[in-house]
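Reviewing the structure listed below.
With one protein chain withheld, the remaining protein chains of the complex are depicted in position.
We just call them A and B in the order they show up, numbering each chain from 1.
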Amino acid sequence: MSTTRNSGVIIGRIGLYAFLITAAAFFMIPLVIVFLTSLKDGVEARTGSIFDLPQSPDLDSYVIAWTSACIGRDCNGISGRFWNSITLTVLASGLSLLFASLNGFALAMWNLRRANLILAMLLIGAFVPYQVMIYPLVRMFAIGGFHQTLAAIVTVHVLFGLPILTLIFRNFYVGLPPELIKAARVDGAGFFQTWRLIILPLSLNIFIVAGILSVTGVWNDYLLGLIFAGANWQPMTVSVASLAATNATGVPDHAVNMSATLLTALPPLLLYLFSGKYFVRGVTAGAVKG
Amino acid sequence: MTISHRTRPRLRPRTVAQLVLLPTILLTVIGYHGSILWTIVLSFTPSRMLPVYRWTGFDMYERLLNTERWQVAYQNLFIFGGLYIGFCLLFGLVLAILLDQGVKGRSILQTIFLYPIALSFVVTGLAWKWLLNPTTGLQDFVRSLGWENFTLDLLSSPDRAIYTLVIAGVWHSAGLTMVILFAGLQSIDHEIWRASRVDGIPRWRMYLHVVIPMLWPVVVTCLVLLSMNVVRSYELIVVLTGGGPGFSTDVPAKFIIDHYFARQSVCLASAAETLRLLTVAAILAISALSRRGGEAAT
Partner (left out) sequence: MTRVRIENLVRSYGTVQVLKDVSLDITPGEFLVLLGPSGCGKSTLLSAIAGLDEVQSGRIHFDDRDVTALEPNEREIGMVFQSYALYPTMTARANMAFALRVSGATKAQMEERVTWAANLLQITHLLDRKPGQLSGGQRQRVAIGRALVRQARLFLFDEPLSNLDAKLRNEMRAEIKSLHERLGATFIFVTHDQIEAMTLATRVAVMSGGIIQQIGTPEDIYRRPATRFVADFVGSPAMSFLDATLADQTLDIGPARIDLSAYAFAKPPAPGPVTFGIRPERVSVHPEVTLGTHPARLTAREPMGADTLLWLDLHGQRLSARVPPEIGPALQDTVHIGFDPAGISLFDPKSGLRL
């Protein structure tokens, strides 16, 4: 009896691993072929199969993508856009996190009379498809005279990120003992002192979690960048999409395109690989209870 | 020695807390609530590129509902949404349950299943477009293996291009669903497994009749999350199919953005946006009800 049971178990295990490995292949293949293509040269990428290994793998396509690929009529590569994205992400995420933490602290720990109402208002912001605010904001910015400026795109990102980030911080702070704030008040610390000296040192983990959500959100955005950033602050996602669409020579160089794609994907991918369980908490934090 | 108090009058901390919230309240009221209201108002006007405030009643809605492109886009919301959500949940649940069987290399596998969520839909779209490219992509690869007549030209077929969106979407989000469901599985009391062994109940029956029903609230969470992805979906379509061939893979978000900007038909876009918001409201209402229903059942 034990042998039949054992062999059943073994077959089950084999099936289990076979399925898991197939699934892993499904998830890996797109990334692998993008990577393989990026190591080829233009001709090889155009003519060979995507699954062929590169004959002489090199990073030439990356260099071209970085320094001289054409986006529209601008042939300086995507390096400028990379720095645009970095600037946008640092500014937008930094401001969002700062405000979200202060807001969450104010909402969670000060027994404000309308706290629940404000929370409900923010919740609407977390659920409404963000495209609804695009046209009204374009009009407002145009009237205010700063449409398609750095200020405009950063404002939009902050506005877009604030509701969910505030909720994340608020839910974390609600779990802290309220007596901490009472003690600080007896000790004479004001709102900002309490936040900076007592709350902030306790918030490192939640800053990482919310930061991951915010950074990947801003970095990966396409539509807001397309509409609000203008030519000067065009983010990498927008340029890589148009790099693939337009091509100066008429003949698409897939190797360069895939290099640029991979470069665009790299920062969030590295963040993912190195932040481990924080990343999972970050991307699921938006989901929890909502 | 006594502690001297600052003589400078200070705001009370609670007042400061209220002041701190003020900018956010203003921003959300203007940015979200104001935008929603304005959009609704504009949907009753004949605005083209710029807002015009003249009441036209439900004319725009009538025009919208008679627009074939909108009909396709709205239908696609449900075809794409249904398949995307269904496969994400199914795939995510299967993977979560399999990973729960004490497999070796679980954390590596989990890393592999989840990484697409770190990528933007733009990158997702570009990678899949490359993979499905008929001349050098999968089709070519399979033909080179000997199946000369193999066709996988999904992208240029109006009927089937939508499935490329589903595949790429599931590839992007199944890992997230898996992680959320896996956390749900892990949070289930381990005593029930011991009890099931005492009672001699097979594992698969436990999953079917006990565990999956217990996961219901987590499933609802996933449903809401995935639904929001569907309603918002824009980049993936723009990059992978461009809404084409024709407008066979159009979705409301793309319809709306195109009409706001490229086609300068603000009134029609606003009407479409209003209908989309109503759809979101309906999804949220249903999920709230089903969550309550689930709670009542347990």
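Note that a contact is a pair of C-beta atoms (placed from the backbone, for glycine too) under 8 Å apart; a residue touches a chain by one contact, two chains touch by 3 or more.
Everything numeric in this text was worked out from a predicted model, so none of it was measured.
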Query - Touch with the omitted chain, as defined above, among A:S49, A:Q193 or A:S242 - result: A:Q193
**Report entry** Residue ranges of chain A at the interface with the undisplayed chain
**Finding:** 177, 179-180, 182-190, 193, 197-198, 201-202
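The working rule: only the chains that are shown with their structure count from here on.
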Requested in this report: With chain centres taken as the means of their Cα atoms, state the distance from chain A to chain B in Å.
Outcome: 15
Query raised in the report: Hey, which residues of chain A end up touching chain B in the complex?
Result: 16-17, 19-20, 23-24, 26-31, 33-34, 37, 45-51, 99, 102-103, 105-107, 110-112, 118, 121-122, 124-125, 127-137, 139-140, 158-159, 162-163, 166, 185, 188, 190-192, 194, 216, 219-223, 227, 237, 240-241, 244, 254, 257-258, 261, 264-265, 268-269, 271-273, 279-280, 283-284, 286-290
Query raised in the report: For chain B, which residues are in contact with chain A within the complex?
Result: 3, 5, 10-11, 13-14, 16-18, 20-21, 23-25, 27-36, 38-39, 50-51, 91, 94-95, 98-99, 101, 103, 109, 111-124, 126-131, 133, 136-138, 140-141, 144, 171, 175-176, 179-180, 183, 221-222, 224-225, 228, 231-232, 234-235, 238-239, 253, 256-257, 260-261, 266, 269-270, 273, 276-277, 280, 284
